[in-house]
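Following this message is one structure expressed as structure tokens.
One protein chain is absent from this view; the other protein chains keep their places.
Which chain is which? They are A, B and C, in the order written, and residues in each are numbered from 1.
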Amino acid sequence: MAIGEGPGSVTTYDAKTPLRRREEVIADPRARLERMMEIRHAEQKIRELHEEGLAWGSTHSCDGQEAVAVGIAAAVPPTDHVVGAHRGHGLGLAMGLTPEQLLGETLGRSVGAVEGLGGSPHLVETSVGLVFTVTLMGAGIPIVAGLALAAQVQGSDRVAVAVFGDGAVNIGAFHEGLNLAALWRLPAVFIIENNHYGEFSRYDRTTTVEPPARRAEAYGLPWTLVDGQDVDAVIEAVGTAVATARSGGGPTLLELRTYRYFGHSRSDRAPYRPEGELEAWRARDPIRILGDRLVADGVVDEADLAAMEERCRERVEAAAAHALAAPVTDVTAMFRHVYPEAAP
Amino acid sequence: MAIGEGPGSVTTYDAKTPLRRREEVIADPRARLERMMEIRHAEQKIRELHEEGLAWGSTHSCDGQEAVAVGIAAAVPPTDHVVGAHRGHGLGLAMGLTPEQLLGETLGRSVGAVEGLGGSPHLVETSVGLVFTVTLMGAGIPIVAGLALAAQVQGSDRVAVAVFGDGAVNIGAFHEGLNLAALWRLPAVFIIENNHYGEFSRYDRTTTVEPPARRAEAYGLPWTLVDGQDVDAVIEAVGTAVATARSGGGPTLLELRTYRYFGHSRSDRAPYRPEGELEAWRARDPIRILGDRLVADGVVDEADLAAMEERCRERVEAAAAHALAAPVTDVTAMFRHVYPEAAP
Amino acid sequence: MARLRMNQAIGRALADAMDEDPTVVVFGEDVAAAGGVFKTSVGLLEAFGPDRVRDTPISEMAIVGAAVGAAMGGLRPVAEIMFADFFGVALDQVVTQGALVHYLTRGAVTVPMVVRSSVGAGRGFAATHSRTVEEWFLSAPGLKLVEVSGARTAYGLLRAAIREDGPVVVLEPRALYGSREEFEPGEDAVLALGRAEVRRPGDEATVVAVGQTVGIADRAIEELGASVELIDLLSLRPWDVDTVLESVARTGRLALVEEHPFTGGWGPDVASRVGQELFGDLAAPILRITAPDVPVPFARELEFRYLPSVEYVASQLRTWLDTGKLPAPWWADIREGV
Partner (left out) sequence: MARLRMNQAIGRALADAMDEDPTVVVFGEDVAAAGGVFKTSVGLLEAFGPDRVRDTPISEMAIVGAAVGAAMGGLRPVAEIMFADFFGVALDQVVTQGALVHYLTRGAVTVPMVVRSSVGAGRGFAATHSRTVEEWFLSAPGLKLVEVSGARTAYGLLRAAIREDGPVVVLEPRALYGSREEFEPGEDAVLALGRAEVRRPGDEATVVAVGQTVGIADRAIEELGASVELIDLLSLRPWDVDTVLESVARTGRLALVEEHPFTGGWGPDVASRVGQELFGDLAAPILRITAPDVPVPFARELEFRYLPSVEYVASQLRTWLDTGKLPAPWWADIREGV
């Protein structure tokens, strides 16, 4: 096995923390709610760090898309392989990365998920199966086919999952990767996280079929359109697709409908959105939907919600303080891991 | 207009010959039959030239696929733009290239379609709209979108046509090119020449939908499956698609079902074909189908057919003799047309 | 005179070209309604309409391929590839299709297309969005390649590229999009492809730089206080052999300041050619000041260490001028590539 055998990142938190955090999300709906709140707080904090001039460079927030991230993390066991895309803060935290790992990466510190060498679009944590994050549109799709091929050849029951944006459905790698995965009936799940926009273009201004997931038919694959604001719907759909893949039923293409509350990246004020669109989506806020449901079901009460929010706030603040206090990544780090160390 | 303005090839036959030959094919079913015979003879001659060691290098014969070539040439006016693919001897002759141009190119002579610089997979003759031939799978598809974009922006009623193999439907450029053409409703027609094989792989062993043309639906485009052995069916389908494109109705994806009688290229004896497959297709030989029809309709009689065959044989023999007598392309030719001449 | 940011100068060049020639069209990801992610095409959609200024899907192969076809069909398309790293999915359309059409049609078809793209580090875009990948294009027969170094050269070279009858790739250092320069746009500002510019005269040594290293080298020479000639290469294919040779023949020394890692890029071609032509006439070995052979790191401190800085370039030049020997690069003592 190539994954997880490397020396791994040097971090000050416990190496088992991500897996523990992941197990919470898998096991407990309250943990899912809290994780969604944590993601929201982390995004807010990242914006602050940028405004204060402490963070820099490329970053993409996912406020509004938390149910997608947490739903995937809850439905996919940590032994499966997931490849994410550039807008991955939420997926990273949901899958188990610590806020320190995320904020450290954003700040270019040694405690970052990849030691500050990749930046926040490049989160990885192999202990929970987040094996790579791809920032070229759709490039992760054939890679996930390859991960699934490995499982198939090895006779493993591991499943490989690709998460990518609606913008990636028009790129060549999407086509080639899906065809290959379908042809070889690979144990893979392909997830379009349709937040309605590429950078500044609504998906229906660039994509010629509605819904985009219908493209699955071009490869003889099943597809499902899912309410990405409802974490339980996400878990259900992803879980079904993963189970199908695991039992030899081949790949599924899922489209999770969601919305990003902020611009594509920091400088984008999103002037291209039609009036009222943001408000309509905010009315279906994924945190509220799950919160209301858990309150209605008597699983939590309002005081619990407030306590969760407070814990998330504190956790994120502590993570930021910790990351800011951590050393800037050493210059020598850029020379490490360019090539694997030769066996001694 | 960029096309046709360049200095053009130096050839000894009349520069108007290709257009005249094209007009014959458009106007007269007998000319279509004779052109199909000519293609068959030319392919036979090319094999001989290779066996005799006179020709060399990459070449792909299209015996069995003549109705596709001639049908397209008959349905598309010479003022439209066509981009072909590597297996293009038939399309070239059908569109109007002379046998000298084809055989000269095969032999690397100055009388070749592109002076022997491209080889027989790179036939071009702008006077009849064969504006480029692409030998990387599917790469012509976005180029044809671009040609159609030019027509659209210019307000011209020109249509652009891409002809490519069944092997090209799994390449990224197919996906990206069709989506863009559909999105912009470009005046283009995309033609899959499905001869059932890539190099040595049957199309259904690499392609996950049946028929491949159904992929049009992934771009909201209409598609048609056509009997590629019946030149009249080809003319009808291509003509309809071209008319749709010309009148602003956007692109169509056509699949013309056909079969290549010989291997992929010279060295291939095609051992991968199931027994009886070739014979079954030979029973639906496109030349025979049209010949029988014209005889049945009283347009030609058996003597006419024999005369046509004889003319084709003679024309191809004369072309071969002429090409062999022509000078080998001069070494300085490889330095010409690398860049356009600067305006004087 | 106008004082424009480089991105504004590019927008101005596009607008002037579109005004002059109705066959010029512009397309790419978010170039129309949004005016480009780097604001290099602001206002074009409003001025020239949706037929000539178009947003595309995220489909780099289709973008370049459509430019090839549109150019064959009689337009002068200017396509944008947002980050040059993305040519990794579309290189075929540039070098194997577009650049060969004229040759393979024996001059019957021309491809007057321009593909613009941003390059380089210094903006926190990390490993996959920060390379200058000039070597992907340098050896492509039929293609021309330029890299601009500021607002004025961006304007002048883009206008020249649009007028060119063959395909041209224009690389724009994205770290410079916001930098301003004063110049007079218009006919007189159009530059010639294939020509380098002497940016400062000198007689002790010649420095050749490209893109964002031109400004860095300029400040480094200033700091140094030596009489060093600075040449902005501008065109990478073909590059201006005559101007470089003339200068080095005079100064006897050549240093290159490259953003690219030591291996590959535009530098070795220039160094190797000058070494051949001026064999025996050089007073010192050719100095290549480059980035190290590693992926572009994200952390700000690392990214600016990766890039040749003014101080680093000055110190390298100083040692080399003083000793006539090659100074070790800053990373010499770090075990590389492990």
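Just so it is clear, contacts are C-beta pairs under 8 Å (C-beta built on N, C-alpha and C of every residue); 3 or more make two chains touch, one makes a residue touch a chain.
From a predicted model like this one, the values you see are computed outputs, not experimental measurements.
**Student:** With touch defined as in the header, list the contact partners of the absent chain among those displayed.
**Tutor:** Across the whole assembly, the hidden chain touches A, B, C.
**Student:** Sort through C:Arg76, C:Arg116 or C:His260 and give me the one touching the missing partner chain.
**Tutor:** C:His260
**Student:** Considering the complete complex, identify which of A:Ile46, A:Val134, A:Ile191 or A:Val231 is in touch with the unshown chain.
**Tutor:** A:Val134
**Student:** Touching the absent chain in the whole complex: find that residue among C:Thr56, C:Thr128, C:Gln212 or C:Ser247.
**Tutor:** C:Thr128
**Student:** Would you mind spotting which of B:Gly198, B:Pro211, B:Gly228 or B:Pro251 touches the chain that isn't drawn?
**Tutor:** From the options B:Gly198, B:Pro211, B:Gly228 or B:Pro251, the contact with the absent chain belongs to B:Gly198.
**Student:** Applying the definition given at the start, please give the residues of chain B touching the unseen chain.
**Tutor:** Touch with the absent chain occurs at residues 56-58, 105, 108-109, 116-119, 121-122, 135-139, 167-168, 170-173, 198-201, 205-207, 272, 328-329, 331-339, 341.
**Student:** What residues on chain A make contact with the chain left out of this view?
**Tutor:** Chain A touches the missing chain through residues 1-9, 81, 83, 114-115, 117-118, 122, 124, 126, 131-134, 136, 139, 141-154, 158, 160, 172-173, 176-177, 179-180, 183-184, 336-341, 343.
**Student:** In the complete complex, the non-displayed chain touches which residues of chain C?
**Tutor:** For chain C, the residues touching the absent chain are 61, 85-89, 91-93, 95-96, 100, 103-104, 127-128, 133, 135-136, 138-139, 141-142, 237-238, 260-261, 263-265, 267-269, 271-273, 275-277, 279-280, 282, 284-288, 293-295, 326, 337.
In this text, only the chains that are shown with their structure count from here on.
**Student:** State the chain with the largest centre-to-centre distance from chain A, centres being mean CA positions.
**Tutor:** If we average the C-alpha coordinates per chain, B ends up farthest from chain A.
**Student:** State, to the nearest whole Å, the distance from the C-alpha centre of chain A to the C-alpha centre of chain B.
**Tutor:** The computed centroid separation for chain A versus chain B comes out at 47 Å.
**Student:** Just curious, how far off is chain C from chain B if you go by their C-alpha centres, in Å?
**Tutor:** Distance between chain centres, rounded to whole Å: 40 Å.
**Student:** Could you check chain B for residues that touch two or more other chains and list them?
**Tutor:** Counting only residues that touch two or more other chains, chain B contributes 172-173, 176, 179, 183.
**Student:** Using the touch rule from the top of the page, what residues of chain C touch 2 or more other chains?
**Tutor:** Within chain C, the residues that touch at least two other chains are 56-57, 59-62, 89.
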